[in-house]
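Removed: one protein chain of the complex. Kept in place: all other protein chains.
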Amino acid sequence: MARKDDVTLFREDGTRLDGRRPDEMRPIKMEVGVLDNADGSALVEFGRTKVLAAVYGPREPVQKYIVIPDKAVLRVRYHMAPFSTSERKSPAPSRREVELSKVIREALEPVVLTDQFPRTAIDIFIEVLQADGGTRTTGLTAASLALADAGIPMRALVGGVAVGKIQGRLVLDIDEVEDNYAEADMPVGAAPDIGLITLFQINGVMTREEVMKGLDMALEAINRIVEMEKEVLKSKYMKVEV
Amino acid sequence: MAKGRRIVAPGEQLPPDTTGPEEYLVDHGGWKSPATLGILDERDGKHVFIPLQGVYMPRKGDIVIGLITGQGIVNWFVDINSPYQAILTVQDFLGRPFNPMTDDMSKLLRVGDYVKAQIQAFDRTRNPTLTVQGEGLGRIVEGKIVEVLPSRIPRIIGKKHSMINMISEETGCEIYAAVNGRIHLKCPNEDSEAIAILAIKKIERETHTVGLTERVKKLIEEEKKVRGV
Partner (left out) sequence: MSMTPFRVPVVPTLKKEAFISLYRKGMRIDDRDLFTPRKIEIETGVIEKAEGSALVKLGNTKVLAGVKIEVGTPFKDTPNQGVLTVHAEFVPLASPVFEPGPPDENAIELARVIDRSLREVGAVDLESLVIREGEKVWIVWVDLYVIDHDGNLFDASMLAAMAALRTAKLPDYEEYETGEIEVLKDKSQGPLKINHTVVTVTTAKVGDYIIVDPTLDEETIADSRMVVAIDEQGRIAGLQKTGEAGYTREEIQKVFNISQGAAKVYFKSLEEALARKG
């Protein structure tokens, strides 16, 4: 790999290698109800990153001991398909996947009304089909859509996007190449309608001012992502309108 | 979409006067949002939220259609299309004490059988129990069961049973729509059964639209012509 200072990730006009402005997201695609068996499902793409999410439940879990007497248990699995990366990824769950499953679950806990379904489990399966940066935030967005598609009662919808610091500059929605050379990568998930940040990580070094500026960039973008989620969910019903 | 009617998604702010099923309205302390997708209906200046989604939550007194999925020592396990598995005791089914020496459970009900039953008890700590002691309750011996989203049942029944009665009259089918999203059809022939199912599925898809009764009626008439019923 080339050293960080050997490469440049900006063009002369200040745009990024793929032509985006620093505060521009990749093209986003969202689709709900893509799977027949699941109670809810969604396919979300941020550029070349493609993530599928499915929701089953609320249902009584097979292992009866995992239940909580006064609310539903959320179970989240974030998993990368073996073919999702340049080099084949072993299908066995990695430490990274274990951590991200937890981080995504904890980003969904604040919005799912689990207390309506005591002693049940709500299962959320996230499969990264193609990884090109921002898979956890794309996964969170897909999970939010799949939960809403399943009709699971929610306080609000959530969405996510990552901000990166590249060569001292803050950029929105970093892809894999940018992530490889970034000084810092900051995934953010939020429920804009209720003003809550539910996923927040920083990998790398930033000043506090940069963090707050990056957070604001992310929150503004998540606002748009969640509005898109609403449109996609509603469009399922708009189609049959007369 | 008709004026005064729009689809709302979770997290969206609803007018403060909005009413609707309690568990589908989230109170954020000062403002409300829907917990699922649904219709916000404005009538005479009043707002009503009608959820388009949601699972069936058992309520005492509900009549449901259940599917026998397993057998215990003194009871059956019944899938009632809900997060919670229901229980029907043999004693209740027989209406008298159960004697495992003389009564053969598998002769009464088998896995795969449907029963029409009433929720006898349910709370947050225990699974629902069913009773078949009541008129019209018990094993379903004939006809067909169609599944729809439980949230669509009120629309399929219609105001004062207008929709379900119309389908029934037009097709000659006897129809029972249970709150848990299962509909029992007894039809004079296969064609009328197929037409009734088409009508029900159309209502399920188009619950949120207006003028639905007329369109369903038209669909039935056209199908009848095509099939020569």
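By written order: A and B. Residues from 1 in each chain.
One rule holds for everything that comes next: a contact is a pair of C-beta atoms (placed from the backbone, for glycine too) under 8 Å apart; a residue touches a chain by one contact, two chains touch by 3 or more.
Quick caveat, the model's predicted, so the values are computed rather than measured.
Participant: Would you mind listing the shown chains in contact with the chain that isn't displayed?
Facilitator: Within the full complex, the chain left out of view touches A.
Participant: From the list A:A42, A:A191, A:M217 or A:V232, pick the residue that touches the absent chain.
Facilitator: In the complete complex, the chain left out is touched by residue A:A191.
Participant: Out of A:T49, A:S84, A:S101 or A:Q116, which residue would touch the omitted chain in the full complex?
Facilitator: A:S101
Participant: Extract the touching residues of subunit A with respect to the undisplayed chain.
Facilitator: Touching the missing chain: residues 1, 65-68, 71-77, 95-96, 98-99, 101-107, 109-111, 114, 184, 186, 190-191, 194-208, 211-212, 215-216, 219.
Rule of thumb we're sticking to: only the chains that are shown with their structure count from here on.
Participant: Compute the distance, rounded to whole Å, between the mean C-alpha positions of subunit A and subunit B.
Facilitator: 35
Participant: Residue numbers of subunit B touching subunit A in their complex, please.
Facilitator: 1, 7, 9-13, 23-24, 26, 28, 33, 35-37, 51-55, 57, 83-85, 124-125, 149, 151, 205-206, 208-209, 211, 215
Participant: Can you name the residues of subunit A that touch subunit B in the complex?
Facilitator: 57-60, 69-70, 113, 116-120, 148, 150-157, 191-194, 226, 229-230, 233-234, 237-238, 240-242
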